[in-house]
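A protein chain is absent from this complex, but the other protein chains hold their places.
Order of writing sets the chain letters: A and B. Residues in each chain are counted from 1.
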Amino acid sequence: MSNTYTEEDLAKNLEEQEYKYGFTSDFKSDKAPNGLNEDIIRFISAKKEEPEWLLEKRLQAYYAWKEMTEPEWAHVNYEKPDFQAISYYSAPQQTKKYESWEDVDPEMKETMKKLGISLEEQKRLTGTAVDFVVDSVSVGTSFKKKLAEMGIIFCSFSEAVENHPELVKKYMGTVVPHTDNFYAALNSAVFTDGSFCYIPKGVKCPMELSTYFRINEGGTGQFERTLVVADEGSYVSYLEGCTAPMRDENQLHAAVVELIALDDAEIKYSTVQNWYPGNKEGKGGVFNFVTKRGICEKNAKISWTQVETGSAVTWKYPSCILKGDNSIGEFYSVAVTNNFQQADTGTKMVHLGKNTSSTIISKGISAGQSQNAYRGLVQIHPGAENARNRSECDSLLLSDRSGAHTFPYIECKNNTAKIEHEATTSKIGEDQIFYCQQRGIDEEKAIGLIVNGYCKEVLNHMPMEFAVEAQKLLEISLENSVG
Amino acid sequence: MLTIKNLHASVEEGAEILKGLDLEVKAGEVHAIMGPNGSGKSTLASVLAGKDGYEVTEGSVKFADTDLLELDAEDRAKEGMFLAFQYPVEIPGVSNVNFLRTAMNEIREYRKEDKLSAKDFLAKVKEASALVELDNKLASRAVNVGFSGGEKKRNEIFQMAMLEPKLAILDETDSGLDIDALRIVSEGVNKLRSKDNAIILITHYQRLLEYIQPDFVHVLNDGKIIKTGDKNLALELEEKGYDWINEEIAQ
């Protein structure tokens, strides 16, 4: 691999703390030729030994994608990727499936260690089950046995296709159909792996389920799918973390996440997104074009919490379809942009059922020359009697070259609804910084402290150990942002 | 400990406010600086603490053998200067405890001391909050957010007790306090008084000085100290008003 960094580079990078996770790992990988056509899709499908119905789904998505154009409406500016210059399949070469954690490639374990998420440590300290996805291929799922005893299925998407085809067939594409948008269509055609989770009726998943995503190979895109099904009355808390190596080129990440909360079920989905944001001059970085959506049946609840600090360009709107009566949707988000990062992110709350309620809390922080936009839709359909929504979108500006934008869309077609939206945009308080300084805290730390305080309401909704990591990330991503 | 010589300072691109101020503060001393509105009291506090927006045009300030004016605001704090703000700032989402812990660790690192263990830190929090009868719950709430005026002022003294400064400047700490709160705050300050540290009280009124007995009282007017005396000067001022001094000097 040409782009491998030496230990020295790595040490330097860590010292600069610009991007903590920017190393590449030298696994042997199995990569498809660049470009996208029917043959490539057949290649991926064959490589993964998929059933005919899935290939059929892929091809349908591909035909739909060919007719679509890349969306232009977001408040972001970037050179459109050449979709024929991307390799759509890059799997770490594996001769056999891992039976246990001990079988995992030592190099890969090393990668995880660098990421600070050694599975063993995780197992020991937090009792978290982790699925680890490198370049779209799931490489290890821990705690499988313990979960299996409760009937919980937590595995890679490929394994789910192989072992639980009826579940995958029933739910895949029901929340995000392949025709939904350009990137979702692309994902549906070329996705290579991802995570699958099923919680049976009435089961409360006793531990956090967690997936770490990492783009490793140069010139590849990552196209993973996550499907979480919480059956009636069940509960699950799901964590997702993302990192990628530092590369000069832009890498594409177009994922699809579908959540299904059946009657009385609850899904809590937390993300710490820390894809490589590009360097200080805005070169390189991940294009993060993600479609995340959940559907709530009766009395169900879906809660999205995200801390977004990475990616060169983010285009992401984790959404809730509140279909069932009394269902609840929540969106808690912190989005930090620095240097030349651009983010257009927010949520959609679609109220269909009666007495549905939604809460949106969004905190945007813009530093450097970055652009940070909140875009959110609250839609009350005629049948959504007594729907409630409360939205608070606050933006904090740390630099006079950065931008903070708020684009809420509020559409109400039922007179019994109550909707309240508030937004503020302001500069970080100079008096607050001085107060901290007078107590001996330097400016950079003061900003970290104030920003973390500003985001408290969101961080509070994250599982404890994740929140700690998120806080650190906020501080790291705001370093050198003063001015 | 603190030596101010011929200090001139103005607001950035604006009028000169301090016009040749001299002051000498030694360890163990309590100085009161009194003066009418607009005499430059709060400007002096801001300039000493290193707040942006002021420009020192002449003079020097020496603090514990360092050139104070050359230091960043946080380094002045690390050197042992503490300002109790007239209007303590609210920082939403940042708990008092987390705030102070960050500050103390930074200061200790600067002084090449070990970090305080969580146990010792909490013991100290308990001790310091008892000193100003600050409800334990306030320590875990966000810095000054939702605090009453009196609670904010007590929180300042609480922080002073935690950070153990060499020199504490109390800027109008008595303003907005009722008698009970004033007593609590003053008693707290008195307990923190020692032969190793010094305190500068900036105040408009004499009543604070009934509780905290100063060794010196200075009258600040139009950016200069125009009269220095003992605590009786404060009483005289209270009785006769600031105009009296101006008249006396004019003669």
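Just so we're on the same page, a contact is a pair of C-beta atoms (placed from the backbone, for glycine too) under 8 Å apart; a residue touches a chain by one contact, two chains touch by 3 or more.
Everything that follows uses one rule, which is that contacts and distances are computed from a predicted model.
From the set "Cysteine desulfurase IscS", "NADH-quinone oxidoreductase subunit B", "Fe-S cluster assembly protein SufD" or "ABC transporter permease", the protein name that UniProt assigns to the chain left out of the figure is "Fe-S cluster assembly protein SufD".
One chain is not displayed; in the complete assembly it touches the shown chains A. Of the candidate positions A:Cys205, A:Ala417 or A:Cys436, contact with the hidden chain is made by A:Ala417. Of the listed residues A:Pro81, A:Gly151 or A:Gly403, the one in contact with the hidden chain in the full complex is A:Gly403. Although one chain is not drawn, the whole complex shows that of A:Ser395, A:Gln437, A:Asn452 or A:Gln471 it is A:Ser395 that touches it. Although one chain is not displayed, chain A still touches it through residues 73, 75, 380, 382, 395, 397-427.
Basically, only the chains that are shown with their structure count from here on.
Chain A and chain B, compared by their mean Cα positions, are separated by 48 Å.
By the touch rule above, chain A contacts chain B in their complex via residues 429-432, 434-443, 445-446, 449-450, 452-457. Touching chain A in their complex are the following residues of chain B: 49-52, 72-74, 76-78, 82-83, 85, 88-94, 98-100, 102-104, 106-107, 110, 142-143, 159, 163.
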